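One protein chain is absent from this view; the other protein chains keep their places.
Lettered A, B, C, D, E, F and G in written order, each chain numbered from 1.
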């Protein structure tokens, strides 16, 4: 955050050049820190209840570490997704309690473990190969203060496998389903439960799966009305939205 | 529902051939009615808190009326989407309190108006032409017991229009955003609020909008983590999921 | 069939210019009749056990009637698919026992009703709107000498509906499943039975269903190994292959 | 399989809490084994006449070996597809009679060689480069108890090559045709035989073959009515369905 | 053609300001006539041996007639493609010998019938529905001075039909093959003849034919090396190129 | 515009609660008028030098007229694109000087004809059928105060046609090129001039033109570095950007 | 070639069991040699005037060498495309006069250099990066007995470069144009010459070139009527067809 700018705003406010509500808005929104290659967004925690997550792919290792360095000073919980173990090695130098999750290829710093949800987030996969994406969702949901259940390999070709877990799924506040290939599992799960289902297509498959497109289209066309969809392999996004759904919610006090 | 089958189950239960929890499960699941061309699913209200909605397109007028006829005997609120005014004329013969919503091309029967949500569902459009899809979402959410706010034509080319509605949006429990063309509005709204945003791509546009594909892809790739997506023009699905998110939720009692 | 050519072949055979097996092959293959705009293929019945079916779309009404006229003189059972009631009116002039099937938009002449199959062909749909395609499959299978069972509207969003028909499906020699939207039903059915499942994607749906592409891709990527796929809306093809699977089969006597 | 659950079911049955047919169904369906990352499906052999095949891609080597370890204890014949020679090395440690098939990149354990089919499965390729996919089909069909004939490199650019094999093809109960590029061979073969043809598009080609899409579309649009299609490069699926078609079939005894 | 410009060029040439070869080039290239909405290209006959053909679609009726009016004054043979009978009615007012070809929806004025080719152009279709496109090719080739043979409905599902015409095809200088659906016929014909094959995909088909895309891709990936491809339904282009191939050719005298 | 809000802002400013520059910004941005179905954006003229243009497609006739009614009270020049003659009839009731442009299907009100550009905007088409899109561009550029030259039907198949207009094109400040089919003309024009070329793909063509996609891709891949692209058929956008390029430009005075 | 089969045919002929023309046909068509993984087609030289070319990709090195070994014993000229220098090393062991062409990645054995064409084959590229594909075309045409001219880097962004070669291009019997990116050059060349133009899209480009798809679509939609198209990067096919066009042609003596 730009302290000079803050001082300028505050003295303007003091001098009566800037009214109170305007000062509040300007200061709240200026909560990002310009590190040259990125504008680290400290205001997002205020706005959305969670710090900016670092998407590792397409950034240099130094950039990732630099951003984490800023975030970790203000936020107890930080995630780095789509990263690798070498980056983890460097992140650990500045945050010794960082954890490396090999399956999801994700770095997690979780200093605040307060439970924030009203119920459970259920995470489900159709096959064994979908687990990495599902783990990304599960680790995200945990980092955002949720209890998480994991159910792997209950795809529709053996329908009794998912039916056997019906009670578990029906007790959740929200269900995440990761599936590749034909992506049919979210429709079946959607029909079994009365809560939102977040479908995550995975890029698992070959030939006419087109890197997850078949699963994506299947989920978008789901005949179960309680299904919404995120991008292919976007376990993080699914975990994020599921957390917002499960969160204890209070009407926001608005300025006006 | 098949009464013979019910009797068979009940006497089996009485004779001790069928244990109690099994009887409950079987009876609950058998709550559909076979009318030849459709299996009307009365159990869905139990499972999901809302009766089966009739998707009008691809069904004959007689089929629509026949299905509504069954639904309306058990459920106070019924929706028919993707339909026309002639069908409404026939539906009104069997349900005189049915309403015709021209913009959304939707029939609504709403006898139960109990409010079931914890907050408001905000519905937003990028342009004037997106209103029909947004209305479908809004009418669905109302039929499922929600307070709904409507904000039309605040697309990103004039960013001050959506910023002017920031307070309204930030006070909602969940936001639905309908947008065609480049579909950028959900990302902007997603950055402004701390609740789930359900993005509905619309088929509005021409040329390289490909009937809504451009908007759909934009939304799936949203850089705002709180965005999930439904099918192109699927206002109903968005309203349905928003209702499940906004609903007062109690942990389910499970058999085990 | 070209009689001059036949005479030429036979006299060549008699004169010893053409050996017996060669004569058989040449005569068998020449069994088509050139009517200018089409080569009506009478040999196909010999080769495949069924006469050429007339695909009505893209042909003039006169062409359809002309082809049926040739076929009906040699073959007891004839089908015209993708046609209309006016064409039926003209076909009935040359074949008074022709039937019009409105749902499937198909003309059927069925003079031979011998049962040729070892078991039943089960035809199943996910929704009400898939029935026209499924009827085309069922009518084809009946015309080819099969017993057919029909099960409509058992899509995966209410999984108990298809489970309720498990016994029926498990008793069939082959199952045809027609589904639009996400096309998930063949995978579920495939997991329930131990026989081939022929999946027919239908063009039912909207938005990202892309006229049946979503269903087609879902079926091609099915995680059930016993699923094969035909073209979108190709009920006829599904019924045809199902008939070949169900047919009593004897090793062919080959010339060599 | 969960033995506790089995005991619970059996005592419930004994106590009269669970009727006989219900017990049969529940026990049959519970035949899967949860190994954490996978639910190994021992019931599939009962339901489909063959054990679960392991799709190697996307699984760790340890996962593949772990799953094979469970399967091989109950099933005489096991396949691992899309795998490599290193995995084979480890599988051989737990099953010394495992075979490595380099061309198809497939591990096969085949302890039961009983012939189960009524006729032959003919496997055909358009070109030399399609052989790996065709071998996967042929090895699968053999593992499922079929006699298999192999005919390589008879693509349509030299039509006399496939015509020379007409007698062989016409003697089969079912034909599998693997072809890349324009994928035209299944249509030609389909016209020559009176049995089902299973078309396997391969990813062989370049440019506008789009990794097998051109062949796939060609096959889906085949003008031969006896052609059905599986996913690109899915030799296994083709071999599996061909086996079900060729199998001696008896009407199933159903509970009701 | 701009006569002022021609005069200017000629006097420049006479005055020695413009050398001879330059004058030739400039005059040859300026042979187009600007009629406001179009630049009618009289030079094309010189450059390519045939006048500009009028593509009727997307032009008003008056524009078509206006362009034909200019062309017909300089060129004995004129074609209008993608047009309708009403336009023909107006064209006949200015060219009473114009012919209307209903099947191809094409107007032809053919005053010069000199034969210009060295051999025959063979035109072939896979099915009856492909005839309109093939007729457009045949009529074009005739208008450009070629003998044309027509062979309809010899698609690959009955391979004996095309084999029966082998001698006819092998006697041609160039073969045009029009096919929809899987578009396999050009590959087969290509393998039978030793001359160029021009493949014309047609938009005949449904479902995954995608308006001719399946046929187009099949033809582009043909395993017969003598196949080239034109746009979907572009019978005119095929007839045009075939004429250039069949034409008696003399080395051009070049300026340098 | 919300007058209450304006009064509130002004009194806040007078009372010293709102500083001058802030008042300017807030008032400038609030210049839109909420008419229920649309937020008419009067501020856009200030921000971009031109009033909001009404995109007619997807709006009811009453909506179009309502929006024009607001715009015309504040802006001398108004455009309605993608509209029809009936709408024009109603618009003329509220603006008697409105012009109907049949070719471009566009309504124009042009009361201010001040010339604002430094040079000419050249508009070029490849063919006759591209004229409607090019006219939309030309009419837009004129309405924004530019001199416009029109050059129709100079596509690359007769390259001398465009070369003949080289001098005209080289004298323009910016060139707009509309082309369908292969969309090659912008690359050629781009190589001839030293100013920006705005390429407009049109939906003219058939078969593999895919409604303008072929032209769009061609233009995006142009080997001429001075080419940028707008949406298929977006003549308006091309005319708009060309006007901004051609406009006399002064460095903006910024608040800071 | 199967000598036993030949003997069988000949003695049948001698014994009067096989008539002369039939013997001719059967023997001509049986000219392929089955080497297990391939059916080497010696008859193709007879049918098409050139031996089978070996497409190297997707074949093992041993397979390539094995096929070349057969071909080289009967045919003076052999090509291997899509291959590498290591394979060349092994091919040289069996054919010491084999040449390695690095740019085109092609092996050529050319023992017969008789000129067979009536004119020249002109090969042209749009850019430097298109040369490898163009070289494949040029080397093929040379191997088939043609004089070839090469013109590199005359893309449309500098239109004077191709105009400078007009005389050269106009003197050819057929022109091959290889271009990537927007693929516009064939249209321009097509307008300059009066002979067939074979367009070869190359995979050169990035982003929305989609591996050559943009160029392919551009060429298929060419407004020059004398353009036909081959697959992306298919230099061989272009050279092959150009050779057939340029070849001195005699009407074929047909059996009937």
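Odds and ends about this structure:
In this section, a residue touches a chain if its C-beta (ideal position, glycine included) is under 8 Å from a C-beta of that chain, and two chains touch if they have at least 3 such contacts.
This is a predicted model, so every value here is computed, not measured.
The absent chain, not drawn in this view, touches the displayed chains A, B, E, F, G throughout the complex.
Interface note: of G:53, G:131, G:177 or G:217, the residue touching the hidden chain in the full complex is G:131.
The chain not shown here is touched by just one of B:56, B:132, B:145 or B:183, and that residue is B:183. Residue in contact with the omitted chain (choice from B:118, B:168 or B:217): B:217. Annotation for chain B: contacts to the undisplayed chain at residues 126-127, 155-159, 163, 181-184, 187-188, 190-192, 205, 207-210, 213-215, 217-225.
Interface residues of chain A with the unshown chain, by the touch rule above, are 29-30, 32, 36-39, 41, 43-44, 55, 57-59, 63, 82, 201, 203, 211-213, 216, 231-234. Listed for chain E, the residues touching the missing chain in the whole complex are 12, 16-19, 22.
Criterion: only the chains that are shown with their structure count from here on.
Contacts with chain A and chain C are shared by B, D. The chain pair with the larger count of C-beta pairs in contact, out of E-F and B-D, is E-F. Look at where the CA atoms of chain A average out and do the same for chain B: the two points lie 25 Å apart.
Contacts with at least two other chains are made by residues 191-192, 213, 216, 220-221, 225, 231-232 of chain G.
Of all possible chain pairs, the ones that touch are A-B, A-C, A-D, A-F, B-C, B-D, B-F, C-D, C-E, C-G, D-E, D-G, E-F, E-G, F-G.
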